[in-house]
Each structure stands twice: as structure tokens, then as C-alpha cells.
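In this view, the complex is presented without one of its protein chains, the others remaining in place.
When the chains are written out, they are named A, B, C, D and E in that same order, and each has its own residue count from 1.
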């Protein structure tokens, strides 16, 4: 493929010239989300989950903001490649149930729906990240139905997935690479630099090729999520509602 | 196809001669089910739902027996063709919630699972019957997820199904025939004689052809139920558990 | 189902009390879209396409705003039931290609992607409306791949769909009802009142039941669109790019 | 779409200029098939099944030639639109089992495979034609697994298909139109003229649009055949092999 | 998840109190099956295949009892976790064709159907076990269509599966773990203790969570079996019927 011009500025210019409805701009949302820190250079957006600058403590607040975040990011044509990571040395540093004001299983019906069911069905594009264990069944006594179990089934094979979902055993980085969960295992301080290296290589290709390629690569995930996520999630939530907990 | 011998007695004779585990026999279960009256002639089994000899009043008892009934019938090699009907002039004459001892949404978790979720997943072979309205949404304020809504979607098209599931409107017999729910519309006293007429015609074909043909005809239903019934049912039960009712 | 309280105000109150990121509110977007007129009462949102108050003239402007509109509407928890219609006596009153500044097939690659490919993949929830002919092949010499052809295939059967897509013949309202495209045929002045009548009936059911029911009814459409829309659209756009036109 | 040039001659010219392997030409195969009469004008190929100039008598000869015919036709880039019909006043005039030298169920394994299983799996593109009854179960005592039953299931709905496949009842032309098997019902002498009228209308569109549109319209059929035809056919052949006949 | 009560006794108590049809009890079937030895403690059922107390010799008797066994086990609500194993140092110790009285390919049609086709379609829940080679093609000259080939395709990938199914090569335990067939490789005397250890850990979770989790984990298997097992099996049986053998 011959050299190519950066076409991103065109999208915004056209938007204005033709008087089209404006799509979100980085400055509109880059500080909107308390638990997500963002920076962007040359079309590459880096998002880091955090709590007060350290490893994120997962809570209802973050759970609620999650789908809003993806809609802003996905609807901004200036975002070309996404780097998504935790902060410090942990992907997720813990769970805090306080913000919910009450245990999930005792929430009133519509709050349960608004913050647990409804939000989660927006996660279609977020499944493609490395995970190291699924705490639902083994640790929390819940059905592993929030999409991570589905990712396990797809990436590591059904028998391995059954094992790790029933036991909630930890998967170390080397094993994760061998069974197809991650592609590279690196020292912590090399992670983000290497991510930027790959992102910049991807940015060298034409914009439409990048986006059509992404459509090809996400196709099996979209199919999987439409086929199965509602079943998984419906079963997880029914289990919570019948048994209390989480 | 040339003439053929009735092969049914062979199955039982072989079972005995080879000392195989015996499968259920008609005399074992024909009087086991309080709400299902059965008679069988020449491999054709007629089952009628009833309550005290009149139109059946649907209740937890019947809901519980339903999958047991199908396992007995389906596992008896002497059952070749099934005629399934109501009694008198109604398919179902009403609903009685008393037997449940408490409203469904207040049942303890395991009773809820045992009698509502678990049972229903066994209905795979029962979806192929004519229905005239779905009361879930319009009448009961429940999600139409017990398999009837799925049958509507498959047989009448997605747009018509959405209409009848949201409105719970009645579908008269003539309309039912036009939109693909039933194949013949007959006076009440012609219904069972005509069913036997068709059944006897089917019985004239070789046993293995009958059974392989049935595999061909049920294939899309089995696929549909595996793909969607768990999703539908999980959503219906979650709706009940969040809102009370039914 | 017992009586139920209106739970909608809760969602907003919770959002504020817990300091969650605010989702779009009606006042934010009700006048944002030049070609869509909106009013909302009791959770029922009516949206009408128009151009200067008369039947809408389809153009690039509307094509661009379409997915933005659905994201605003779909992300506002106060929208419960949607009534979507044209204005006056026409669903769509004509096409205007001027706004594009140049014919679609001559657009630069990224504009082509931004306004034609990318937008259209957001239409997932918009396929569920009555249509009366598909002009692509018979009138415009284009591949019928924008989702309407897919809707025809699903609702009227593959053989009828092939016929109407190859011929671009008009389908009158009565035929549309018979082949499953629409459910009711009414005089023009009864259309919106009847739509409100049905919407108000739906609003009487519990909020979570309404939403879970909608998940059940939209499931086959989501699956269909994920499986096929990209194939259809890719083929339509390739045809445009190879042959000029539209 | 603007006017367009006839691009067909280009394909052959390029083939020669570049020294590419030559694809079949009409003159190579137009008289190769004893039971198929062909004529072609302006890219429109008309094929008529016949036996000695009258209605075709279906036999092993025709069964064997069927997939060869489709490979020749499908591989000739000069064939643009196909009109496929019977001869005289019948689609198929009868069956003749003599040519097989022995009943199908007694054929040696490899002949059975070569002429029955293997041939049939090539019929992918031939399913899109109107049929009026399926004789397998009701008349021949065979499993309806050769693709016609699958076509019934897809076009008329599962319940109607079960009825017509079990009974082998005749479907008259008017009913066939109402349930989605055919699109127009015409006097015999209007059939071919009307087919040419539609074909010529299709030929007015650009060649690549025609072919990409055909890819869109055949997609559900290809999926259906890959998913189900092998299952159907395997069951039909197993039934024949277990019971004799056909 | 907080501590939970053992809910199993409830199911039986309710059954009796409400006069529901009784589901199978352990004492009804624990000695019914000549080739399956069972013991159960605290909801964990251990089943061992055997012949006269040593490694099982696979025969028609076992083939026939297989689906009956699963129906008894699956229909008893007191069975919560299943441990399924061979006896001694072999999973299967050999094959004995004598009980069939005649070679499979010479069985009369209905015996062939009853004991080979019909039985096998009940194996839906049995696919989830470790296997070490598939003898069908390489050793027996048969089509590998009884479900094991399907399991290979799903668990080890299509290319590896093609290799092992064509060659019937042995897969050692270490390789089996690496390619996703088994999760742990242990000395023989640690196998059952480790299985009980995992089973008891699973039993600590709430009953409904366990069962809903199982629905999530089995979902891809059910889909796979409905989509493909009939095709595989039909082809295997057709091969046997055409070629003799097995």
C-alpha cells in the first residue's frame, strides 16, 4: 500500500462545513469519568482505570460509567486505536460494594435493571482484554455470566473454561499466553511502551483499511455476544436474585 | 416403498431376549398422571389434558408432571404417533394458582428452580401445537418467555409475533390458519377423528422412515429451542422475581 | 400482575444521589436534530421525520444524524416506548443528493466510510418499521444491502423478497399486512392515535417487564443484523464503488 | 444509476489476451445434456427439462447429469440470468427407475454414493424454484430429505411444511402463492414470456450489481443448505438403505 | 456468597407434600445397570463403568443402557455433581461384539435404529469427558460420527482433529492437557480423590447457582450437538450400512 495522508481531520471539517450534528470531541469527555484517566496522541487513545490514582477499586460507580464511556469513545471519529489498562501493578485492585447503598440482590427492581442488566448489555466491544481469573463461582458463589466466562469459553476451549470457571483458580501470565488469553508477556514497565509501539504501527495504515479490518476481527465477538451474553447474564442475575449475594 | 411388516413388537422382544434394561411400558405410566388421560391403539397414543374429566385447569401440579410425562412417552418405543389435545371444547379452561401454596415470585429459590426453571427446559418436543393467544405480557404483565412466544416468532413472522405478544389479542382459528399456526380448521367433533385419520396414514410407512422423517421435521425446532429458550425463560423468570406476580 | 408504581423518576434520582455520570435528558437533544421532530408524554416518545415541516426529503444530513439520534434516544432511561413516523401523508417524500457535495461513489475514501458505511452499522434497532418498496435494484441499479432487503427476507419469506427486491415493485398496504410487513391498516388520521393507544397499554406494565420483553422480541433482529448486515452493506458499497451511481 | 455498457464480452477478451485458462463456452455444453434443452440470448439462458421433447421423465440419467449441468452453467461468465422450466404442461411428467439397472437400495455402496449422495450435494444453487408437492413420505415411504423438504420448511413455515411433507398433499397454484412458494400465477402460455420480461429488466442493471445482488439474495439459501442439507440427505439415504424402496 | 443451607431435601419433601409425580430415587436405579457401579454421598454421584468388576468391555448391552442411565440420573434432583470414570487402570478395556447376535451392519432396520441411531441421540450431556483416541477411521474403517469426533473438533481445533481422526493415533495424557482435552494429569490413585475434592468444593455453592452455572457451561455443547451430531451420526451409520463392518 502506497503512502497515505492522515484523513482524520477531514471528518471534523466535513462535519462543520455541512452543518452535521457534531459527534463527541475529546475535550467533552476526557475528564468526565472519575475512574478513567485518558490521554490521546495522533489518534491513539490511552485509557487507564484508577481509583484516586492507584489501582481501581471496582464499584457501582464504575459499573454505571462503563457503557457511557464506550459510547463517548466509540462515537468520536478521532479515536483510532485504543490502549486500555489498569494503573500501577494491578489490573483491578479490589471491590467496594458500599456505593450501591444496599446489596445488589436487595436493590429495587428498576435499580437492579438500570445498573446491572441494562449497563452490561452495552459491553459488546469491551470483551477483548486479558483476564487472569473469574471469581464468580469459586469466590463469590455467583453464576459466571457477565461476559468474562464467555470470553474464557471462546479463547481457551470449553473444557479448560469449565475448569477455570468452576475453580476460580488463578492463571499466571505464562499459562495465559499458552492457552490463548494473551499474546505477549512483558515486564510491567515495558507494557505501555510496547502497546504504543503496536498502536503506532497500526496507525501507519489507511484509515478505512484499519476500520474495515477491525470489523473483520470483531465479527466473531459480536456474533458470540449477541448469541450468548443475554443468556449468560440472565442466568447470573436470576442466580443473584434467588440467592442473595454479590 | 414396498409393503412393510410392523416392526414394533421386535423392539420389546429383543429387549427381553438380550437382557437389556427395560424401557417404560404403557401399563407403567398410563394412569400415573392425574391430569393426562391416555389411550393407545396400534402405536398411536392419544393424550388428553383434563381436570376431573373437564377442560384442564392449569396449575403447579400439571406444570411439574409435564416433563415427566414426556420422558415416559418419549422413552417407550411402542409410542409411534402422538395425538395431544384438551378435553371438551377448550384447550385450557383456566388457571389455578392455589397448589403452589404461595405466589411463584415468593417461592424459595430451590422450589422456584425445581418447578419453574428446571421443568420448562424439558419442553423441547412440546412446542409443536396450535395456540390461540399468549397472555403473558398483555394479561399477566410477565415476559412472554416460556416457549410460546418463541413459537409465535417462528411460525407467524417477527412483526406479527411482536404484535400478538404485546397485545395478547385473541387469534381466531381462520386467522391462525392464514398465518401458519394451524393447518386445518374443523368442527369440534371432527377434530379427533381427523387426527386419527392422519395418524393412521403415517403409521402405514416403515417405522425407521417415520422416525428419521420426524428427526428431519423437528430439527429446526430443536435448534431454535437450544438457541433461544434459555434466554427467553431466564428473562421471564427474572421479570417475575423482580416484579412479583404470575 | 399486581398494580405497579411508575419507576422512571427513580432512575434519575439515583443518578444524582450517587453522583453517577448523567445520561442524556430529553431537553438536551429534543431540538438537536433538524429533520426529527419529537414530543414525549408519560415515557412515550414520538419522533417524526420531516423536512421543513412536510414529508422528509432524505439526504446526507439525515443519513449522518440517524445513528446519533438513536444513541441519544436509546441512552435516555426516560424513553420507554417509541412511536416513529413520517410527516403528512408520506413516510419519505423524496431524495436529495445535493448535500453530499458530490456523488456518493466519488466521495473520498474516508468520507465514504464516515457517512455511508460507519453510520449504517448503527441501525440495529431501526429495522422494525413498515416499508413499502425497496428502490435499490429496480430503480437505482444498486445492491439492496442497507438493511431493508434483510428485513424483507426475514418478514415476507425468501422467495417473495427476491421478487420484490429484483422488481422494486410497490407493495400496497393490504398486501403488506397479508405477507407480514405490517399488522394493522388504518386511515391516515387514525394512525398516530392508534399508536398512542397501544403505547399507553404497554406503559401499564412494570418497567422491567417491558424492557425484558423488548429484549426477547428484538433478539432475532439483533442476531440477523450481526450475521448479515455487514455482508449486505459491504456488497452494496462495493457495487456503488465499482459502478458509480446512487 | 447512469446508463451502462454491456461488460460481458470483456470477460472473454481478457481471458484470451492474458492467456488464462478458458472457462466453459455455450457451444461446448449446449447440446451435451440429453434431458436439458438450452437457448441463450443477450446473456439470458433458458433451460428446459424434457424427455424426447415432452415432459421430463425423471431417471438416474437426469439425476447424474444435474450437478454437471450446474457446474457448466455456473462457470460460464456469459450466463447472466437463468430461466429454468419444464416442457409442455408439466414440470415433471413422471419417474422411470429402469435406468438404474437395479433398485436404489440394492445398488453397490459406491454406485449409491456416486449417483445419489454425491450428486445431490451439488444442488446448492438449484433450490430456488417453485414446487407443488413432495412425494417422499406420503407416496414413496421415504424420508423427505433431498432439499425440497428443506425448501418447504424455509418458505411456508415449519407447521405447514410438516403438514405437506407428512401428507404429500397437492398444493394448487393459488395456495402456493399465498404461502410464499411462488410469486405470480399465470396462464401456461404467459409463463415463459413473463420470465423473459423480468430477465430482460434485470439485464438492464450493471453486471457487477446484478451479481453482488444475487450474492445477497442467495446468502440465506447457502447457509440453510450448508447447515441442513447433509443432515436431511443422510437421513433420507439411511432410510432407503434400511427399508429398501424408492 | 454467604453460607447456605442444603436445599436438596426440600425438593423431595415438596414432591410428597403436594402429591406431585415422584421423580426417580437413587434406590430405584442404583443397581439397575449391570455395567455401571454407583455410589452417592452428599449429592455427589460417582458412576464407574465396569465388566465383572474390571475394565469395561464395550458391548451392545452397555450401548443400550447408556441413554437409560442418563435419564435416570438427570431426572433425580438429588444428584448434584457427577463423577464418571472407568474401573482399574483403563477407561475402556476392549470391545465385544457378541451380544449383538449379528454384526451391526446386518441388523434388521428397526434393531439398527433402536440400538444404534436412537440411543446415540440421547447422549447430549455425555460429551464432556476426556478421550485419548478415536478408533473409527484408522482402526475400524468407519466414519468418526458418534460424537467423539465432534468433541475433538471443538476442543483441539479443526486441523488437529482432522489429523487424529484420520490417523487414530494415540494421544498421551500430557499432550491431551496441552491441546485442551483434559485439565489435570495425575497418578491413577490420585484421580478419584481429586475428583471428589473438586466436587465437594462445587457443592459448597448454592444449589440454584450450581445449576444455572451448569446451564451456562453446557450451552455451547448443546448447541454443537443439535447442530452437528445428527449429521455426524447419519453419515457414520450410512457408512456402516454401505460397507458392512463395525
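Operating definition for what follows: a contact is a pair of C-beta atoms (placed from the backbone, for glycine too) under 8 Å apart; a residue touches a chain by one contact, two chains touch by 3 or more.
Note that this is a predicted model, so its numbers are computed, not measured.
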item	value
Contacts of the hidden chain among displayed chains	A, C, D, E
Residue among E:12, E:160, E:177 or E:218 that touches the chain left out of view	E:160
Selected from D:10, D:42, D:106 or D:174 as touching the chain missing from the view	D:10
Selected from A:11, A:181, A:195 or A:238 as touching the chain missing from the view	A:181
Chain E residues that touch the omitted chain in the full complex	137-138, 140-145, 149, 153, 156-163, 165-167, 179, 228, 231-232, 235-236, 238-239, 242-246
Missing-partner contacts on chain C, residue numbers	109, 112-113, 117, 227, 230-231, 234-235, 237-238, 241-243
Touching residues (missing chain, whole complex) on chain A	1-2, 4, 128, 154-156, 180-183, 198, 201-202, 205-206, 208-209, 212-213, 215-217, 219-221
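Operating definition for what follows: only the chains that are shown with their structure count from here on.
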item	value
For chain C and chain E, chains touching each	A, B, D
Between A-E and D-E, the pair joined by more C-beta contacts	A-E
Farthest chain relative to chain A (centres taken as mean CA coordinates)	D
Distance from the mean Cα position of chain B to that of chain A, given in whole angstrom	43
Residues of chain E engaged with two or more neighbouring chains	109, 112-113, 117, 206, 208, 212, 215, 219, 227, 230
Chain contact graph, described as a line, ring, star, complete graph or other shape	other
Pairwise chain contacts, counting only pairs that touch as defined	A-B, A-C, A-E, B-C, B-D, B-E, C-D, D-E
